[in-house]
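With one protein chain withheld, the remaining protein chains of the complex are depicted in position.
All chains are identified by letter, namely A and B, in their written order; residue positions are counted from 1 within each chain.
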Amino acid sequence: MSDLPRRISGLVLLLVALALPLVMSDFWLQTGLFVMATAIGAVGLTLLVGVAGQLSLGHAAFAAIGAYVFAWSTGESTTSVSGLGLPPVLGLVLAAVVSAGVGAAFSPIAGRLRGIYLGLATLGLVFVVRHLLVNLDQWTGGFVGRSVEPFAVLGFSFSNRDPDYLAIAGVEFSGLHRLWYLFLLLAVVAIWLASNLRAGRTGRAWANVRDSETAAAAMGIGVAGAKRSAFVVSSAYAGVAGAMLALAYGRVAPDVFSLTASVDFLVMIVLGGLGSVAGAVVGAVFVTSLPLVLAQYSSALPFLAAPGSGGLDPSTAARIVYGLAIIAVLVFLRGGLAGAARRLRARLRPTPAVGQPAVAAPSRSKETTR
Amino acid sequence: MSYLLEQVLNGLSYGLVLSLIAAGFAIVFTSTGVLNFAHGSIVLLGAYLVAVLHDSIGFWPAVLVGLAGAALVGVAINAVLVRNLADKKPDTAAILMLGVDIVLLTELTRRIGNQVLTLGAPWGASVVRFGDVSLPTGRVLAAGVTVVAFGALWYLFSRTDLGVGMRAAAADGPTASLMGIRLSRTAATGWALAGVLAAVAGIFLTSFPAPGVAPTVALSAFAAIPAWVLGGFDSVPGAVIGGLLIGLTSALVTGYESDLEPFLGSGFGEVAPYVVMIVVLLVRPSGLLGSKEAVRV
């Protein structure tokens, strides 16, 4: 099939993403940062769970490792916490590498377990890492966490300083704007890499291992190696996502990487449609932004009771709507949001090209590997 | 010595309550293949029903309503949602249960407010003494009830048609279905059983020594996950052993925290169950009593 319409819509979306900061308020910028950071994590997880078939409930643990490695390697030593003071670019690379390394170290364990067994073993990882984060307070700052140095390249800082004032087309570019473009670049690269990986030789090997380890072995695929590489790649993605979360918060604390965070990653990829890179991105948009947007705007809904009056107040309603939305997608949409979009596109096929529904990610390519 | 004995008894009685929850996980998982993330909310729901009803209808009738309510909600979740999933895959079902959990827990939290709702259990804050060791009456009762409950489960699974049917359905659904076992019925029974066990656990977890129903009770289901996992995913006896092991570990790690702290860091009691779980999974990937997962060629 032709990739042209998809590529064009991807390009349009990219241009929109580039232009958005010019018109958005801080609320939407901050939401966007969280969305892009979690999207990268979700893409990594969908490679592991959706493509390679290894269930992981421990993604937040790897994200935590990335976040803390970044914070520690780029931070300065103070009286309470130590730091290396490395350049942030190096810190970001280290975050990915160390997370990947831990992933590699964990993969022999992962290799012994399958499916839900593996999922629950990785659940344990979240608690173990959390325990370490709270107790190794010389490096992590303990329960309260530590602050994170702003990202900077060659003296240009992605914060409100250096340069203190920067405007593009008459719009002041604060730290949030600058981070937006950094995150967008990282997200595009990560999505592009993941799509290629998934469509390429490695991705096909992973999918074969997922479908049948025996058959994959018979075809000459090293099963253990394929599993390990999926774990390593996914952990590296989580590490980068963690470092980005650290930047988006401006600090790291163990609470950010709780079990809920792990589970949220899983919700993203299942809602989006397992194995689909674009689906993971859409799922991240949904899971990350919906609670934020509901929290911000639910008080505008007229039929809800005032907080404290005992009736159904906006915040409770928002939380329930979030839960119901998850249920509705899973009950009504086969293959998650990506599956629904695929069917919608198939139905719209006779009238091709530009006017088709927005399908999120830029390089949504080759999802025929199944 | 009596200190050690007291901690051991504490741990074992708490472990038995955990094993009720763990058995609920195992039964739902074997009968429908669902990782029930909403189990904690059902534990809370059972206790909540007892707490709000005991004043008007008395404690024991309230207990009956609580058990029935938790069972019904389980059956309804299965009939309305799980059976109608668009993709009938384990991961999808697990996430579905998360959605259910969010809805149930949010609503229950709103209703409970910042009150600590008491259950009105007739055993109150009394204790039973064995020599110089004392145990809360609620705990002793919990141990007794749990043993009876597991006896009943054993009878159900080994001596009744329904129970044998459930085991057959768990072992091989399609074949069992061909043999005339109605899978919808075995699934509903599984969810109902899990609901009842959850409500019983909820009642014991919220009566003395715990002060009453608070939303945090739902978290206790997470404490039961290691118990379930290390016992083996599909084994009810495994859940009992897992529960006892986890209860014992938590109690001992907490009881000797001041001695362990220099090596393990503070607050290790919370992590210990997961560490035990990972270690057991490493040695026996399908848990202590779980059946080996078949590798299909």
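What we mean here is this: a residue touches a chain if its C-beta (ideal position, glycine included) is under 8 Å from a C-beta of that chain, and two chains touch if they have at least 3 such contacts.
By definition in this document, contacts and distances are computed from a predicted model.
S.K.: Assign the chain not included in the display its UniProt protein name, restricting the answer to "Quinol dehydrogenase ferredoxin subunit NapH", "Chemotaxis protein", "Aspartyl/glutamyl-tRNA(Asn/Gln) amidotransferase subunit B" or "ABC transporter substrate-binding protein".
M.R.: UniProt lists the chain that is not shown as "ABC transporter substrate-binding protein".
S.K.: Determine which one of B:235, B:250 or B:286 touches the chain that has been left out.
M.R.: Once the missing chain is taken into account, the touching residue is B:250.
S.K.: Looking at B:223, B:239 or B:277, which makes contact with the chain not pictured?
M.R.: Answer from the full complex: B:223 touches the omitted chain.
S.K.: Based on the whole complex, identify which of A:82, A:138 or A:296 touches the chain you can't see.
M.R.: If we include the chain that is not displayed, A:296 is the one touching it.
S.K.: Provide the residue numbers of chain A that touch the chain removed from this figure.
M.R.: The list for chain A reads 3-4, 7, 11, 14-15, 18, 25-27, 29-31, 34, 134, 142-145, 147, 160, 163-170, 176, 248-251, 253, 255-256, 288, 291-292, 295-296, 299, 307-309, 313-316, 318-319, 362.
S.K.: With the missing chain put back, which residues of chain B would touch it? List them for me.
M.R.: 3, 6-7, 10-11, 14, 106, 109-110, 112-118, 121, 124-127, 134, 136, 139, 205-212, 214-217, 219-220, 222-223, 250-251, 254-258, 266-267, 269-270
Here is the rule we go by: only the chains that are shown with their structure count from here on.
S.K.: Any idea how many Å lie between the Cα centroids of chain A and chain B?
M.R.: 32
S.K.: Which residues of chain B touch chain A once you look at their complex with the stated criterion?
M.R.: 35, 37, 81, 84-87, 89-92, 94-96, 98-103, 106-107, 110, 222, 225-226, 229, 233, 265-268, 270-271, 274-275, 277-278, 281-282, 285-287, 293, 295-297
S.K.: Spell out the part of chain A that touches chain B in their complex, as residue ranges.
M.R.: Residues 49, 55, 109, 112-117, 119-121, 123-125, 127-128, 130-132, 134-135, 212-215, 259, 263, 266-267, 270-271, 274, 312-313, 316, 319-320, 322-327, 330-336.
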